[in-house]
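Excluded from the complex is one protein chain; the other protein chains are retained at their positions.
For clarity, chains are labelled A, B and C in written order, and residue numbers in each chain start from 1.
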C-alpha cells in the first residue's frame, strides 16, 4: 500500500489531502487545471435544500495572514447538485464528502437523506458551524445537546458515514466533540472559520457587507492545531484537520496533532495547484523522514507523552 | 484639549495608547529608550500574591502573523511590585493600570486590595483568563456567573476603578461582558490571547514547553475587532481594545469598532519604539482626517447604522 | 490559465501613484483577448494573502512581454511597486473573458470610455481593434492632470479626448458630460472605470450596444469561491448571478445590475 493511502469511514483515499468545502466549488474550475483523481477526496460546497444567492458583496476581506469570507452558502440547491454537480464529479476516481447545511433540523435531514443516496457521495460533512447565514448555524455548533440531536437526526437517514464539522467559536470544543461522537458521528472535521471583522477606514463601516465573516488561512492554524490536539485525545473517531494549510509541513503538523486526513481551503485561492503539489511534496517528506506510512504520525505529539490532563 | 486626550474611569490619558500587560514588563527596559510620560497609560505585568517563576522554556513560538506565549505569569510577587516596581514608575507622569491575576478568588482580592492602594495605580485590570483552581481549572473568564462573582469581590475591595480583561476563548463574549458590567466593572479590556499550539516537526512535540500558549499579534486582530464591535453595542462601560495593533490605522479601526482606548502588546517586541511612534502618527492622521477629537470615532462603524440586532 | 514565475523587465512610475510594469513569461502567449486580467501574488509570505487582479494593458506576443498599469494604493500594490527589475513575479492568468472584438465590422467605429485606473485594459483593446481596421475614438477621464497617463499612446491609435474633473487637463467635467455635449458617433461602446461612471454611461448615454468591464473583490479569481458574484438585472427569482472573475469581467449592456 502507498505511504499516503488512508482509509476512513466512507473515505478510501489515495492520499490524505482534500480541498475544503466552499474553497473548491464543485470541482469544475479546478478540473481544467489538473486531474481531480489525484485528490484523496473532495469536500464539495455546502448544499442546502433550496438554491441560495448568499450575501451581498463585498464577501471577502483580507486580514494579516488570513481572510474573512461571508459568502452566505451560495449554492444551486439540492436538486441541481444531484442532477448536475455530482454527476460531473462521477467521472473522477475520487470519493466525495458532501457538505450539507441548513437552518432547521428538517433542512439538514432532507438534504442528508437525498445527497447520501448519490452514488459518488461516500460520506456527509455536517456543517453545524457556518457563521455567515442569518439565523443559521451558530446555535447548532455551540451547544453540545443541539449538536448531538442534529447529528442523531442526520445519522438516522444517512446512507453513508457522517462527519460533523465543528465550529471553533466555542468555550470548550471537546464538549461538542464528545457529544457528537456519542450521538453517532463517524468522524469530525475541524475547524471551520473563526468569527471576525474588518472595518474600512474610508467608509468607516465593516468591509464585508454582512459585517462579520469567517476567518480562514494561515492565521488560524495555531488555533486549529490546539483544538485537534485536545479533541483527538478525547474521542476515538477520526478527525479531518483544516485551517491554514499551505504546505506538506503543515500537513505533518496536523497529523502529529491528531488528524487522520486534512483539507486545504484558502490556499487554493492563492495557488490553484496547491493540492496536488502538497500530495507530491508529502510523499517525498515521508521518504526523507523514513516514515513507512503516514498513519504512524497520527497524534504522535501526545501519544508518546504522559496522559492527557491538559493545562492551559 | 488635545485631539488625543481621553478620560476613562481612573485613567486620565494624554493619548489613548498604552502598552499591553505582559508586553512591557514594569517599564524599566523601555524607560531606557524613551520617556514613559509620553504614553497614555501603562498596563503593567500581571501581579500575583506570591512571586512566580512561570513556565519552563521555550515559552514563545512564532506563528503566521502572530506568536504564542506561555510565560506563566512570571512576576516578582505583590510585595516587590509594591516596594520596587511601582515606585520606579512613580517618577513618570503616567497613570498605571495594574493587571492582577490569581487562581482563587481570595488571591485576586488580596492583590487588588493592596495594589489599588499604591499611589500611582489609578485602575486595576482583572485578568480573568487564568484557570480557576477551585472550579476545576476552567478559566474564570468562560462562565458569566463566575466572572461576575470575581468582579464583585474585587470591586468590593478596590480603591480604584476596575477593568475586566475578557478572554476571547468563549462561545459568546457578550454574555460575559454584560455579566461583569452588571457586577460593577468600570470598563473592559478586550481581548486577551486566543489559545493555540504549534508542533515542532523535528521533536514531534509542541514547540512550547507548556504545550498550549496564547496567540497574539496581527493574526488575531479580526477576532478582536469583531468582539469589540459586538460588545460595545451591548454595554455602556468603555472598552480598552487590543490584539495585533501595529499602526495608527489599526488604532482607528479599533475606535471605529467601539474601543475608547487601546493597548499595544506584541508589536513592542518587534519595535520597542512603537507606542510613541503610534502616538505621533495618530495625531497626524486625525489632523488629515479633520477629526477634532478621537472620541468622535468611538463606535462609529455601528452608531450610524441600524440598530444592533447582530447576525452571525 | 497558467501559473508562472515571470520576470520583471521594467518598472516605472508614470503618473501620481500610477506605475507601469513590464514582465516576460510563457503565459503571455495566451494573452490574445483584451480585457482579460491577471491574478498577481505580491507577497511570498502569505501577507498579503490574496492575489491582486490587474488588467492586461499591453502585450507583445512575439517577445512574450506584457505590460500592466496599476495604482499603488493599499498594501499589496505598494509592495508591487517596490519590486525591481530582475525580480520574479508569481502570476496566474490570463483570466476571465475579454471584450468581444467581433462585435464590430471593418470600418465601423468603437467608442472607448475609460475612467482612472479603468483606462489600462482599453489600450490593448484599442490596438486590437485598430489591427482589425476598426475606427477608434477614446474618451479618457481622470480626476486631475497629475493622474493622467498614456494619452500620447492612445492618440497614436485614434482620436483621443481627455476630461478632468478639475479641468487641469483637456475638457472639464465627467466623461459623460463630454459625450452628451459633443455626441460623438459610434457603433459600439466599450468602457471600464469606476461604477458610478459606468452607471452614468448606461443611464445617461443609454448606448444601443455596449460592453462594460466590472470590478469586484475577489478570492480565487477562477470561479470557485463565489466572492465576486453580481446579481443579474431584473431577475425575478433573486438568485441569478454572474461571477466577475470567470463569467466576466466584461459583460454586455443589460446583464448586470450596475
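The rule is short, and it goes like this: a contact is a pair of C-beta atoms (placed from the backbone, for glycine too) under 8 Å apart; a residue touches a chain by one contact, two chains touch by 3 or more.
Predicted model, so just to flag it, every value in this text is computed and none were measured.
Looking at the whole complex, which of A:19, A:40 or A:65 touches the chain that is not displayed?
A:65
Considering the whole complex, which of C:46, C:99 or C:190 touches the chain not shown?
Looking across C:46, C:99 or C:190, the contact with the absent chain belongs to C:46.
Take the complete complex as the reference. Which residues in chain C touch the chain that isn't displayed?
Residues touching the hidden chain, for chain C, are 43, 45-48, 75, 79.
Quickly run down the residues of chain B that touch the omitted chain.
Within chain B, the residues that touch the unshown chain are 22-25, 28-30, 32-33, 45, 51-54, 57-67, 69, 71, 74, 217-218, 246, 266, 268-273.
Here, only the chains that are shown with their structure count from here on.
Taking each chain's centre as the mean of its C-alpha atoms, which one lies nearest the mean of all protein C-alpha atoms here?
Located nearest the centre of all protein C-alpha atoms is chain A.
Greatest Cα-centroid separation from chain A: which chain?
Taking each chain's C-alpha mean as its centre, the farthest from chain A is C.
Counting only Cα atoms for the centres, state how far chain A is from chain C in Å.
36
Find the geometric centre of each of chain A and chain B from their Cα atoms only, then give the gap between the two centres in Å, rounded to an integer.
Each chain reduced to its C-alpha mean, chain A and chain B end up 33 Å apart.
For chain B, jot down the residues that touch at least 2 other chains.
64-65
Can you list the chain C residues in contact with two or more other chains?
Residue numbers touching two or more other chains: 46-47.
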